[in-house]
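Missing here: one protein chain of the complex. Every other protein chain is in place.
Let's turn to chain A:
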Amino acid sequence: MSLVIMLFFLLLSSVSSFTFSPPSPRNPTFLSSTSTSTIPILTSEALEQTITVTPPPYLILTASAIWCGPCQILAPQLSLASEILNNEYPGHGLKMMKFDVDDDDVIAGRLNVEGLPSILFFKDGKLLSKMEGAFPAEEVVAHATKVFSLND
């Protein structure tokens, strides 16, 4: 009987490693961050430039709002994630930015932002993937590594 259960869990874990789906958010109260830097907030022309006109090779852009609780909790996690990613992959020119959906609602609409916070992953100006919710820094780093194929 226990052998069956063991095989079941083995199967389950192997299946989950092959099907990559965006992780669901954790309880934000357990997150803590040692990072003190803040992510730059872009708006209007500067935002448009960064997304479409002169996009960096790797861009992690977070849609947020001042009234959104989880966004405040995510903020230090993003700073930490940015530090980790730039330390581990220094030559990639990875940029981490934020924008406010109330200030730039047209762009938020164009990017189909539905929940807040939304973390958008762009490579050479092309939107590859999206995370919705407040995540610990490690998960943002893991997702970026996967989506941007940073280890390849």
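Everything below uses one rule, namely that a contact is a pair of C-beta atoms (placed from the backbone, for glycine too) under 8 Å apart; a residue touches a chain by one contact, two chains touch by 3 or more; residues count from 1.
Basically, contacts and distances are computed from a predicted model.
K.L.:
From the list "Rab-like protein 3", "Inositol polyphosphate multikinase", "Thioredoxin reductase" or "Transport protein particle component", give the UniProt name belonging to the chain omitted from this structure.
P.N.:
Missing chain, per its UniProt entry: "Thioredoxin reductase".
K.L.:
Just to verify: which one of A:47, A:68 or A:120 makes contact with the chain not shown?
P.N.:
Selected residue, touching the omitted chain: A:68.
K.L.:
Which residue among A:39, A:81 or A:101 touches the omitted chain?
P.N.:
Final answer for the missing-chain contact: A:101.
K.L.:
Mind listing the chain A residues that contact the chain we can't see here?
P.N.:
These residues touch the chain not displayed: 65-69, 101-102, 105, 108-109, 112-114, 116.
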